[in-house]
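One protein chain omitted, others in place.
A, B and C label the chains in the order they appear, each numbered from 1.
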Amino acid sequence: MGMNGVLRPGHAAIRVLDLEPAVTYYIEVMGLIETARDDRGRVYLKAWDEHDHHSLVLREADSPGLDYMGFKVVDDATLDAMAAGLAARGVAIEAVPAGEHVGTGRRVRFRVPTGHAFELYAHKDIVGNGMPTMNPGIRPDALKGIAPVRLDHALMYGADLDGTVALFTEVLGFQVTESVAAGDTVIAAFLSCGAKVHDIAFVRQPADGKLHHIAFYVDSWDDVLRAADTIAANDVSHDLGPTRHGISRGQTVYCFDPSGNRNEVFTGGYMWYPDRPPLKWTADELPRALFIHERKLRDSFMSVVT
Amino acid sequence: MGMNGVLRPGHAAIRVLDLEPAVTYYIEVMGLIETARDDRGRVYLKAWDEHDHHSLVLREADSPGLDYMGFKVVDDATLDAMAAGLAARGVAIEAVPAGEHVGTGRRVRFRVPTGHAFELYAHKDIVGNGMPTMNPGIRPDALKGIAPVRLDHALMYGADLDGTVALFTEVLGFQVTESVAAGDTVIAAFLSCGAKVHDIAFVRQPADGKLHHIAFYVDSWDDVLRAADTIAANDVSHDLGPTRHGISRGQTVYCFDPSGNRNEVFTGGYMWYPDRPPLKWTADELPRALFIHERKLRDSFMSVVT
Amino acid sequence: MGMNGVLRPGHAAIRVLDLEPAVTYYIEVMGLIETARDDRGRVYLKAWDEHDHHSLVLREADSPGLDYMGFKVVDDATLDAMAAGLAARGVAIEAVPAGEHVGTGRRVRFRVPTGHAFELYAHKDIVGNGMPTMNPGIRPDALKGIAPVRLDHALMYGADLDGTVALFTEVLGFQVTESVAAGDTVIAAFLSCGAKVHDIAFVRQPADGKLHHIAFYVDSWDDVLRAADTIAANDVSHDLGPTRHGISRGQTVYCFDPSGNRNEVFTGGYMWYPDRPPLKWTADELPRALFIHERKLRDSFMSVVT
Partner (left out) sequence: MGMNGVLRPGHAAIRVLDLEPAVTYYIEVMGLIETARDDRGRVYLKAWDEHDHHSLVLREADSPGLDYMGFKVVDDATLDAMAAGLAARGVAIEAVPAGEHVGTGRRVRFRVPTGHAFELYAHKDIVGNGMPTMNPGIRPDALKGIAPVRLDHALMYGADLDGTVALFTEVLGFQVTESVAAGDTVIAAFLSCGAKVHDIAFVRQPADGKLHHIAFYVDSWDDVLRAADTIAANDVSHDLGPTRHGISRGQTVYCFDPSGNRNEVFTGGYMWYPDRPPLKWTADELPRALFIHERKLRDSFMSVVT
């Protein structure tokens, strides 16, 4: 949580081509937990160590991709203040009523210059992490698959990177932790709303509104190996990794859900503080910034988005 | 960083019986980096991934223990506001001038009900983490010994636990993340000023002003093993571990510096958010709360403090 | 496998006080797989990556402990030659007929000077490791609990250590890889029949025929942590660890089965070769030889045997 009161990415709403194979994948392979379905056919899931009702919402549609991503803020006053800040900047606000998402309070939805829809909200039902809050254990029994601890971040593609970054930093209080620049042009920016090395990231690309990946966090490099083994054992489409990013220093493996939405299983990264010097990368070092071991670009990683 | 603007534990000032063996230990075994000595004979050290000038200050004295611990706040306004808040509560404030610590701005020092001295400050010279901020690497060359990434937290003993916790939560904006209670009496409290599972912790014990341990953070369970191997290879006094705490779920090994100050090498723990339910432990579960594998108390761990 | 043709520890036959709680523990916590029960009420289990029919046999009895341990040899000729070698040395041989153990060929049983019964055998049904031998995977689905890859070794207590070691080295072709001596008296000996750092070990103690522990092998230090977490989550009696031995350099955690038989979950250790210099420890270094991090003896570890 930064000073401005944005806590974290609270949910990603994803389109999938066929609902049940997607649900099976996210439960059996990714290891999320289904918490609800609604009368619009949406399926709600959470990672085990998230206490809030859900962090992923699946909707069947004709094309994959991201409908919107929601950030939880600390309280209603912050929600109202940020909505006012967005409005003052001329950003159109859509009020989504409480209950539109199961177990979730009112949401403030808006579109950023790169074409992506984001939401802010202050309330979501707390359903717990499967262990008591009195004398808990280390992890719940009967986790399946990769079983990340949380939704961690997302990376998106769009044209007006500067406009979106300005909105996140100037209105919502995010900070740029790392960036890549070609000369004076920032081509990628990684932003934190608190202590994580990134909560959201954007890459400058001509097509707006595109999703590169949503990332789930696991606790260790060994968990990344187990995730990669699980991806393989289930014959899930693998993208790349295990490897380490130069940006964030985090360790990672990528795969695709059955509809082609890219998922990252991520760990590591340093703790961000607002007085920590942001890191900058030059475009010629992009291969190392992305994959510090391989130090080569991968066309499929760069070009495939949903 | 919590909403109130306290960033993190910025330094611990420790008394050691003989300066040079202590410096040798903290450099060669713990793997800290010496950044300065001052005309009062104090030695300043930092962990490699801290950008600020120092996080540990050693002073030769007749008895080991903690002189004071300092928390960095986000800016001068926060520093002044917190000093005012403390004063309003009747806490005596000592103004320590800029430069009294090498590379450090003015500090606000005060004593909490458990008898420990704490400081707040807003400025410390940024000396970097040994890598460039443009196109950096993963870690600097030539690290020695355990080489933690940061000073992480400290645990202290004193009688008026409630008074100290109230000061930290009500004036400084910390939150209690986990606690242990015997009936209605809280006997241990773990507090966060941001996203870490704990930045400071207190145990109710009759003798005031005591230090149980200062903790340094490493990145993985494998690093905890390497730390334990390094402790052994250097014939450093070992306390316990590798093991896992129930409280925090973190993994750990403990040893003693040459003067008997306990050091923890810690990793893991979950990410704290202010909307996460605090965890509570009952006194009968204290063995499991402390050491979830062994589930037995260790007298030496409980009773030896400096 | 050493030159003499002994492959490995093939089974341990253990007495338990109540059969079903023992079976539940070995399946649900230790993560072995039940492969058979016989008309004498014995339960046969194996670790997942063992291809032979079983490696652990449980029998209900009034006291816990080890009935016997069996080593598989490479073929019938070796079996006969070793039986002849034992007989030539005056060791009484008991011929156990094929089928007395489910899926097992004839066994040659004998008692060593420390009072323990051992067996040799050349045939056991191959049941596989749960994966095809054509285009296999990394591990089978649906493993439970700790899920070690194999029975690894055992450590036993008895008086005539020299006599037992002589039998193993001179007749069966084992080699002493590490030993501990008090002056000229060897007080502990670790023996390999092939490439492992130990397949069997003996400690000189007055009571004969005692079992200190049987050990199961896992693949990594992270697996040792998960094992310790599993021990804790199931409230299984914990003995010590995670830690590292000086002897073998292996990493370990110990617990007790419901009848009090000590189990080790072990990983690491170097690869043994017959031209590798055996390592020797002096009795004053026993604490470091046993637990290189803690470097202190533990009474319970030393004195509790079955």
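For the reader, a short list of remarks on this structure follows.
Just so we're on the same page, contacts are C-beta pairs under 8 Å (C-beta built on N, C-alpha and C of every residue); 3 or more make two chains touch, one makes a residue touch a chain.
Every value quoted in this text rests on a predicted model; they were computed, and no experiment measured them.
The missing chain, though absent from the display, is touched by one residue of C:84, C:98, C:138 or C:297; that residue is C:138.
Only one of the listed residues, C:39, C:62, C:141 or C:275, touches the absent chain: C:275. Across C:15, C:150, C:204 or C:262, the single residue that touches the chain missing here is C:150. Residue in contact with the omitted chain (choice from A:96, A:146 or A:292): A:292. Residue in contact with the omitted chain (choice from B:50, B:152, B:222 or B:294): B:222. Hidden from this view is one chain, which touches chain C at 1-3, 5, 7-8, 49, 51-52, 72, 74, 126, 128, 133-138, 149-150, 194-196, 219-222, 244, 246, 249, 268, 270-271, 273-282, 285, 288-289, 292. For chain B, the list of residues touching the undisplayed chain reads 137-139, 141, 220, 222, 229, 232-233.
Interface with the hidden chain, as seen from chain A, comprises residues 221-222, 225, 228-229, 231-232, 238, 240-244, 251, 253, 288, 292-295.
Just so it is clear, only the chains that are shown with their structure count from here on.
Chain B and chain C have CA centres that are 43 Å apart.
With centres defined as mean CA coordinates, chain B is found 31 Å away from chain A. Residue positions 221-222, 244, 288, 292 of chain B each touch two or more of the other chains.
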